[in-house]
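Only one protein chain is missing; all other protein chains are in place.
Presenting subunit A:
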């Protein structure tokens, strides 16, 4: 277990502070995630990590980027150089915030969106994030029905949304888009 954690550390280093400003080891982090309220923090974390390591800006849906006095800095992620180099994903939370806090009270439900995602090179600014490139839902059991998807289309309007399915450590993303084939001549 220790070697495993060590090699993971090399791949990406995540500095996490818990509520008491105590530095958590990766093992402690994993443990905390597995014991999340709804037991689903691990999947959320997998998705979050996957997108962040590719340079996407990922925020929790429904939570503002800048909160008075408690700024969550969505760290810089360098895309230059390959993934062999240490990509530092630094979250510098202040006060009580931590990665755990980020996922606090999150539940994976098929009906509530998990994350707002922005493209890596988009001109993202916390002070005015603008609309996300897409909203991400994490699907657990089965793909959503047409009725459910239609409700989401109405809810999000012009902002696209995608579904993410996590299984066996594999993170896959799908788009379900309403369409209408044209009438041909």
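FYI, a contact is a pair of C-beta atoms (placed from the backbone, for glycine too) under 8 Å apart; a residue touches a chain by one contact, two chains touch by 3 or more; residues count from 1.
Here is the rule we use: contacts and distances are computed from a predicted model.
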Worksheet item: Between "AP complex subunit sigma", "tRNA-intron lyase", "Aspartate aminotransferase" or "Protein YIPF3", which matches the UniProt record of the unshown chain?
Response: "tRNA-intron lyase"
Fill in: Residues of subunit A (touch criterion as defined above) contacting the omitted chain
50-51, 54-56, 79-83, 119-122, 139, 142-143, 145-147, 149, 162, 165, 167, 172-185
